[in-house]
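This structure is in structure tokens; I'll ask about it shortly.
With one protein chain held back, the other chains of the complex are shown just where they sit.
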Amino acid sequence: MRAYIARRLLQAALVVFGVITMMFFLFRLMPADPTTMLVQAGLPDEARQQLLERWGLTGSLSAQYWRYLANIATGEFGSSFFYQRPAGEVLLPRILNTAWIAIPGILLGTLFGCTLGVAVGWARRGSVLERAGIFLATIVRGVPSFVLGIFMLMIFSTWLRWLPGFGIGQLGSGSGIERFFTWSFLHHLILPTLTLAIFFIPENLLLMRAGIVESRGEDYLELVRAKGVSEARVAWHAARNSLLPVITWLFPALAETVAGIVVIEVVFSWPGVGRELVLAVNRQDYPIAQAAFFMLAVMIVLANLLADLVYAKLDPRVTYT
Amino acid sequence: MSVPAVKAAALVDRKPPVHMRIDELRVNYRVAAGYLKAVDGVSLEVRPGETIGLVGESGCGKSTVAKAILRLLPEDARVEGRILLDGEDVLRMSNKELRRIRWTKLAFITQSAMNSLDPVYRIGDQIVESILAHENVGKEQAWRRAEELFTLVGIKPARLKDYPHQFSGGMRQRAVIAMALSLNAGLLLADEPTTALDSIMQDQVLARIRRLQEELSRSMILVTHDMAVVAETCQTLAVMYAGKIIETGPVADVLTNPFHPYTMGLRNAFPRIDDERRQLISIPGNLPSLLDPPRGCRFASRCPFRTERCTREEPALLKVGERQFSACHYPDQAGEFRARAEERRTWDRVDPMLRAASAAGGGP
Partner (left out) sequence: MTLAIDRAAQRQRALEIWSRGKGTSFFAPVVEMGRILVRDRLALAGLIIIGIFLAIAVFGDLIAPYDPFQTLRSPKGGLARLERPSALHWLGTTAYAKDVFSELILGTRVAFIVGLSAAIVVGFVSTLLGLISGYFGRYVDDAIMRVTDFALSIPTLPIAIVAVAILGPSLRNIIIVIALLFWRNGARIVRSVVLTEKEKVYVQAARAAGASHFYIMRVHILPNVMPVAFLWMTMSVAFAVLAEASLSFLGLGDPNTVSWGQMLNLAFTTGSIRTAWWWVLPPSLCLVLLISSIYVIGRAYEEKTNPRLRRA
């Protein structure tokens, strides 16, 4: 088990290293002078040279690469042109904001999606529930996340005026996590989280349903039913086994998941890492863009790692070799 | 020494064995081409404490009978007739009543123990699940009973904490037997309990079933294609062919004096300890289509003794011995048939007959 975790950690580290290297070349692909990317224009020559050296933009490509690696290893992503502060410092609180909507959103979406998937998969073949469930899921899956966000905004914020759809509201005082426990913040949290959850439902539903349909013919379900347990309990056995392919699917899907988060943050003006990335790109604030992209990539790697460990935990047949 | 103690503790509530009677059971599946008559008018009685063997080729409907008793057939199956468990008709029970009798009166030893345990749960939890579904006991108490059951089937109780993939095929089969005993159900239904096992494991599992029979005296239906298994474990035998019972009676009587040519053929297909010189002969041909079963005797197309009457008139299940019944038009000639059925060339004749028939009929 420990060796398995160690091996997965090593793999994750390799991916992160790959992302860092990719970023190095990507940000030097700019058609314009690459140095303008990380150093603000209009500085006096001397200050400019100083900054170039500090951010490793002088010397040969390999020398630049090493300095770049060293900078990232120490958490230096450069200074934001827009905020005039180190990029890491700008983004750290944004990560927390992203987590506030991402974690409950993903959990809720997976929970509802899987539950509905069990219901649709358990329904009689060709029944109204099955056909309506699949049809609706397929349609909702085709709704782009920003369209979903705009619809939610139009319905709940503009039309019904139930929920605010802009920003994170009034935070409390203090520096710890307690400043988030205000009614205003929680009120603002609802709409983006709900949108994210709905965004996740169809894919989970369809996958769970496919798993259930496949496992319905399994011998062990027959035996469970013969034992005289409730039908819900039989469905539970099917669901528990179908959960495994859903988690396997989570792995490649997590990379796509971030797309939903980025867009929804923009729609609801939620100050998270994703929105900061979009703002930075539009402002040509490359240090922030680079750091934000890096953070999102690391989040994916960590989430993948977690998915793998959860899978190993849920499937007793997995051997840790 | 320890076995009687285990027995006493494990089976505190000694329920009486169940009496079961099946009347005219019919199972049809609707398929694109019409109705598939998987079971066509089967009647059967299991007296309390009796072990009955249901034998036939695969596809003859014997497993369908077992599944019908358990009400485990798929939704598209149409089931008619009566299945009386101590007088209560299983086929007319509400889902709630059904849940109540499942496992308390009627337990199931599945066909392929390989796949019949949920792979993601510990075996102990799966046994405990069956106990908790029906009895108001604590989880620990249920677990203790599971330990006793494991001892009873000869597996170390500590292995209750294992997952199914950690068990060998024979152990899994024994675990399934232990599970079937968890509520001391009055009727055990074993569907090919030894088919997936190698011959050594088969013997062990059969010996286990026999011993449990002696000690616990449950009623039991053993579904198998293996005559040898029936000969070793059952008191009564029922032979099925193409959805019908064609011969039934006490095992010893049916095996020594079969009246139906199909039973004679089946007997040939298995080695017998008492007569090692006997040749193994299998019956040529296949089961007739259940979509459109032939008129007359269903075995006629493969029967070496068939006459014109056999293809025209369906034989009824008639009394041929004290408790033996057979569905052949010619019970009087059984003695002669028996002698001829032991010779290979009798059956070799069937093959050209089959070919001629299919050439004439144009169909397979």
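Think of it as A and B in the order they're written, each chain with its own count starting at 1.
Heads up, the rule we're going with is that a contact is a pair of C-beta atoms (placed from the backbone, for glycine too) under 8 Å apart; a residue touches a chain by one contact, two chains touch by 3 or more.
Here the structure is a predicted model, which is why all the values come from computation and not from measurement.
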item: Residue among A:A13, A:L107, A:L186 or A:A259 that touches the chain left out of view; value: A:A259
item: Where the missing chain touches chain A, by residue; value: 15, 18-19, 22, 26-27, 29-31, 125, 134-135, 138-139, 141-147, 150-151, 153-154, 157-158, 206, 210, 213-214, 217, 251-252, 255-256, 258-259, 262-263, 266-267, 274, 277-278, 281-282, 284, 289-290, 292-293, 296-297, 299-301, 304
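The rule we apply is simple: only the chains that are shown with their structure count from here on.
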item: Inter-chain centre distance, chain A versus chain B - centres from mean C-alpha coordinates, in Å; value: 55
item: Sites on chain B touched by chain A in the complex; value: 70, 72, 75, 95, 98-104, 107-108, 110-112, 115-122, 126, 129-130, 133-134, 163, 165, 176, 179
item: Of all residues in chain A, those that touch chain B in their complex; value: 124, 218-220, 222-231, 233, 237, 240-241, 244, 314-317
